[in-house]
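The complex appears here minus one protein chain, its other protein chains still in place.
Moving on to subunit A:
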Amino acid sequence: MNNNKSGCIFICVCFYFLKSYALTNRRLVLLHMSVFSQTFSPCGRFLAAGNNYGEIAVFSLSAALSPDATGMSQKPILTFAAHEGPVFSLISTDTHLLSAGNGEISAWSWAELTKRVSNEIVNQLSDNSLIVGGGDNNIHIMDMETGTFKSVLQGHKDYIHCLSFREREGELLSGGEDGAVRIWDARTGQTVHCIEVFKYEECTRPQFGKWIGCLTTDSDWMLCGGGPALSLWHLRSMSPTSVFSLAGCQREAVFYQDLILTVGEGPYVSHCVPGGTVKAQIPSSSPSLNTLTLNLNSNEHRVMTTAGSSDQIDVFTNFSYRAFSLSF
């Protein structure tokens, strides 16, 4: 939580092995584990997940999904300690796995990771630069080639929860603890719009606060939620078109075809339709969920995975029920 961000990305060639914890009981550790982030490898055959102890575990999806999968194939093929604090974000580029911890970003070679077996939000631009948002209320854009920061977007009054990039318009959206959704022009670094979601009566929920926990875009549409209720916005008119009546605060939402999938407080994945109704709530094994990802990189391993406040990562081969759980 400090402001002096590390200025470069560590390309780690050496391997970190699981540190032997001073913690006595692994089962106790597992009981209190939360998974904050997950991402699929570029080939779509591996899933990396980061937990609150700073460990990243790599699972083999192809092994877990194969017909002769055993209990062992639901265990990670590799677990390593990546950061001191929790691993808040994981994304993968074509060659590397980027992990964001408390004040540092590390890059891990996928090839090396799979061969043998913060910054708070990271997102990536098409021209090979990395957008980083986090605890210092600012958004930084870094050139991946040189490792230098190109520009800083200032404006949020509290830390940034989520980022989304609209490639076609060259616009960047960010949501933060201060309750604002800011739309930036990525080239000039200026705020184009600022939506304070909590000020809209249909969205606001004062008992939960005003923070924006999740943000995602799809052409002209934006989805945001958190303290305020999850709502679908039309960006050209800058107005909420529908508000979803979900009980808890949402932490991650994605568009998938005509469906909106969202997770947050409560042990279920909610399926919503853009019209504003909640179609289904599919139970999961964790009491609350932090992250939801879809594996679109590989056709044969096309699954959805969710994880939250437990050591289990639920795998959905079909949206309508949980197939099995991977476990740390």
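Here is the rule we go by: a contact is a pair of C-beta atoms (placed from the backbone, for glycine too) under 8 Å apart; a residue touches a chain by one contact, two chains touch by 3 or more; residues count from 1.
As a convention for this text, contacts and distances are computed from a predicted model.
Taking the options "Membrane magnesium transporter", "Phosphatidylinositol N-acetylglucosaminyltransferase GPI3 subunit", "Inter-alpha-trypsin inhibitor heavy chain 2" or "THO complex subunit 5 homolog" in turn, only "THO complex subunit 5 homolog" matches the UniProt protein name of the chain that is not displayed. Contact with the undisplayed chain is limited, among A:Gln207, A:Ser237 or A:Gln257, to A:Gln207. In the complete complex, the residue from A:Pro86, A:Gly133 or A:Pro240 that touches the missing chain is A:Pro86. Per the touch definition above, the residue from A:Arg182, A:Arg251, A:His271 or A:Arg322 contacting the chain not shown is A:Arg251.
From the options A:Leu30, A:Ala63, A:Met144 or A:Val273, the residue with contact to the chain not on display is A:Leu30.
Interface with the hidden chain, as seen from subunit A, comprises residues 1, 22-25, 27-32, 34, 36, 52, 85-86, 88, 102, 120, 135, 159, 161, 177, 206-207, 209-211, 213, 251-252, 265, 287-288, 290-291, 308-309.
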